[in-house]
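The complex appears here minus one protein chain, its other protein chains still in place.
Going in written order, the chains are labelled A, B and C, and every chain counts its residues from 1.
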């Protein structure tokens, strides 16, 4: 599997890009000890116009490069944590629905459908507005609107794995149902969940940036969406203020997608297999 | 005083009565309105967007020039008795409501005494000084005051006392009157259509009582929710007027540089929007006077004005705007002095207890402003966090006193007694409103002085009293005064006579014409 | 007779990284007009690749490296794609193994047939329809008017395969290639389809290249046979000669491995029952909702039978006969609607969920699919010890036992540390057997335990079972669709049809003197039944 993944050029590009973003996020405090909010120079300096400010300054004279680096922390954090939370909701729900079937399934699926019926971005906006924009509320809101596909996926996977004969064998071995679900069934649904999770991180980053863009970001956390939102009114005079964070989002989301696709191909070799005797 | 007022107004009235030959009739004007007004009946809703649009439809008795001197509105002349207790207005002749009914003094009495007393909180405060309102004849209205109240002459502005049609509203539930969907006023433009989310269309009032006015055939108020899109709309010529606040400040220089674009900072004199941060005087570090002073010294308000507001406006020196009557600059000046701020903090023994800043959720400028303040404060060692919320949350938090420092700005309506004292006297400490003494400042000495100054008869007495108040209160720093705001109006230069009064475009394009 | 197709020295290369360089190596063959050539081999022998190459249907990456295939005077391997396309469906036609998936599920049968005409631009719309109806009639499908409008899912497996054949025959091809067309079908259906192919050959005189793994089928229809192994032809000749007198070792092994009709001698059975099933009933209900009617299927309908201690009871039936449900009910993977399942005096059917878990070890199962029956994410050791440890066997003891069992089933103790994907299908079935044994059951239910295996592997697993039967005196309920397999291993055979027990008796009784008509039909349908008369092994 690793071999297949490693031989996928797109996926390796994705890994390289994501690794770069992660490293930048990690060493941001070392690179820019003054933090992202420090006003270091005149506002609206164009990129490369002043030494030491390769990406210019923003509306308050803050270093765009520093903002980007710190923004990576927030974007990645929100993306990861919200995905984890979404998995924490979606996986158990989907697993129970798929494994026990019947009324459990019916109930869980109604619940899921219910959440899928509410336009998700609108719900996220309302949730963030209600809980007030903090990193926690944003993360939670994103998780709440993004778990239903997880539940559906896990349910479908569990239903398919459940009918495999080794599950019957486990029952015959006298294993209890919860144990079968956790030990036998769930480990076999991990691959598609990983693929989906990698794509969800990407979507979560986009969602966070959209919320920030609408002014529903955490004002104490520098994020890329915040940067674009703050810069959209000066997009005509200072293109770099919205361009660079936009590119950062595109690159990160792209990287995650490439990785997700690479994982998918690696997990499902039959789609890429080129014929066998 | 009476004569002084009359003399000026008549001069202006004369000037307006004889329009210059160069003025051309016809044409259409597109003005941005942001956000979309909740309703257009000015007697029910008086917020900015509503007044911007409804200011064309409704009128009051007076208008005010950029020096806050009254001019004729629905009243062609007025008289104030020497004891300052009787205000007598002579109304214009031949005025008709947009539905064709005749306008009379009864409408004025109904509006001020019945309708607005019920619906208009701010006016209600001024009307508390009024003994009676009467209409001795169809063209005369008399306001009889209980005691002299100098600022009362400023209460006849359109947004403060819009005259509503009695024949439509009398005896009805004002808020739910079906006629609210199609507002009827006496103004230069009539309501035609409101496409929600898109635009409001007004057409020329052919029967307007001033001959030859208005010049324009129609006015469109365009709803464009995004600031960047509004700028684009102006550039592409979709709209030709951007009222103050329509675009972010940093876009103004760019737009101003374009060919055929004019910018004016006039038109906000009457409102004199004054921005400050409420500092919660009740609890936390902000309850300490030294801390509040430290905040003042810590902030580089000149920088903020130059960078955040792109140089528009003026750093505030105290509670009264320099554009408002009775302003005094004989006060302590809080220049940017971090060392002094640190010293004050050390003196009070500030222990690093975090304080929250609640920015005003009115767009990027305000957000940046809060960020700049946070940065300044953190530089002197104050722990600051920005609280974020939307308009409703801001209202809730400020009116429930759930904040440490909260941005706000308020109009001053030309007189400290109308728009300043309400924020500092102890009797105005009331939960539930973000417009009163939200900071919880209590100073009984000053309370008395505020009260006395309001009812003094001569301007000279009042000026002296207010100067004293300002000197004292600035040392106390009940709130952190930030800046006198100006909201430059950007317009195409071929739009002439757009801003002619102290309330600018809110007065409606009554005299506006387009050069062809 | 003239030769329809001549293949000379055909070599097909596999893409890099495959397990061997060539799928097919130096294969030559010829088919006369009206002749049926059977290409026989196990999976991976290259028999299907050969067929695909002839049709120009090789998967991407797989290419013809050498050789030629002369058909109608042209080398079909070297034709430009457009000409290959014109040839396909018109002069050469092909039918496939899985009638379930070989038809487009979203198109009506009629459309799919007349599409052949459209592809080759023949006939008018009306003629196409008329011809489609004729074809449907010719392949023996009922009610052509209805079939033409039916979707594949509305047809049974056999009907679908007939529809496939109708498509293949549409333009009267000179060569029909049939790739395991009956493997997925029940025996009786298989017999009918084989007969249909024979009839059509008779009528149209086309050459047929018939690919199969089953020498029984070969015996039924072949004129000529070639046997392939790992891409090479190992034996060729007339069908009779190859069957009667195989020259090559591999052919002989294949023929031997086929569970022939030779009946083993009868054994003396114990009186003690290992399993008693009494009046067992199971009804499946599908649908049922606000607007949907409930559909009932009586999968097991009042069945009673006994498996004696040490006995192997064969349970035989076609798909849908309820034999698997009976097996699953007996281990209580399915809870019956009525009746008893007595194992050592305990009624499994009546146990509570909790009680059942404690008694689970009494009956164990060996499953059909060697790939699905082991958890790919667990080491073999886990699979073999999970059950015993749950039962309270100390871990060390369970592991020792597991190693021992792996030795017994012929894999060696070190297999315990490996993952399932490291094993072949036959090895996995051995692991499955070891897993069942680890529970020390009173009874093992083997549900089609050898059906998914190649014949030679099948033979090895059957040998193992026979060996274990002796060594451990196992009681086995052996469920299979294949009478020949049942005959090799079982003491008695029970025949099921549509949920009911039709007949039960010793192997000799069933094979030599079947009492029921259905049993006789089943026996007659076994491919190669004529060739391979039932013999009783001398005692």
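In this section, a residue touches a chain if its C-beta (ideal position, glycine included) is under 8 Å from a C-beta of that chain, and two chains touch if they have at least 3 such contacts.
Quick note on the criterion: contacts and distances are computed from a predicted model.
Peer 1: Between "Sodium:proton antiporter", "NADH-quinone oxidoreductase subunit M", "Cytochrome c oxidase subunit 1" or "ABC transporter permease", choose the name on the UniProt record of the chain that's been left out.
Peer 2: "ABC transporter permease"
Peer 1: What are the shown chains in contact with the chain that isn't displayed?
Peer 2: So, spelled out: the chain left out of view touches A, B, C.
Peer 1: Of the residues listed, C:62, C:87, C:446 or C:462, which one is in contact with the missing chain?
Peer 2: Touches the omitted chain: C:87.
Peer 1: Of the listed residues B:369, B:435 or B:513, which contacts the missing chain in the full complex?
Peer 2: That would be B:435, which touches the missing chain.
Peer 1: List the subunit C residues touching the unshown chain?
Peer 2: Residues of subunit C in contact with the hidden chain: 55, 57, 85-90, 93-94, 96, 98, 101-107, 115-116, 119-120, 151, 153-154, 164, 167-168, 287, 289-292.
Peer 1: Tell me where the left-out chain touches subunit A, residue by residue.
Peer 2: Counting only subunit A, the missing chain is touched by 110, 113-114, 116-127, 129-130, 132, 149, 152, 202, 206, 209-210, 213-214, 225, 228, 232, 235-236, 242, 246, 249-251, 253-254, 257-258, 270-271.
Peer 1: When the complex is taken as a whole, what residues of subunit B touch the one chain not shown?
Peer 2: Residues of subunit B in contact with the hidden chain: 28, 30, 35-36, 38-39, 41, 44-48, 120-122, 124-125, 159, 175-176, 180-181, 195-199, 201, 218, 220, 222-226, 228-229, 232-233, 235-236, 238, 361, 389-393, 395-397, 399, 411, 430, 432-436.
Everything below uses one rule, namely that only the chains that are shown with their structure count from here on.
Peer 1: Using mean CA coordinates as chain centres, what's the gap between subunit B and subunit C in Å?
Peer 2: 88
Peer 1: Based only on mean CA positions, could you tell me how far subunit A sits from subunit B in angstrom?
Peer 2: The mean C-alpha positions of subunit A and subunit B differ by 46 Å.
Peer 1: I'd like to verify one number: the distance from the centre of subunit A to the centre of subunit C, where each centre is the average of its C-alpha atoms, in whole angstrom.
Peer 2: So the centroids are 46 Å from each other.
Peer 1: For subunit C, write out the residues touching at least two other chains, lowest number first.
Peer 2: There are none in subunit C.
Peer 1: For subunit A, give me the residues that contact two or more of the other chains.
Peer 2: Within subunit A, no residue contacts more than one other chain.
Peer 1: Subunit B touches which residues of subunit A in the complex?
Peer 2: Within the complex, subunit A contacts subunit B at residues 37-39, 43-44, 59-61, 129, 132-134, 215-220, 229-230, 232-237.
Peer 1: Where on subunit C is subunit A touching in the complex?
Peer 2: 14-15, 18-20, 23, 44, 46, 49, 58-62, 231, 328, 331, 333, 357-358, 360-361, 363-365, 367-369, 372-378, 383, 386-387, 390-391, 432, 435, 439
Peer 1: Enumerate the contact residues on subunit A facing subunit C in the complex.
Peer 2: Within the complex, subunit A contacts subunit C at residues 164-166, 168-176, 184, 187-188, 274-277.
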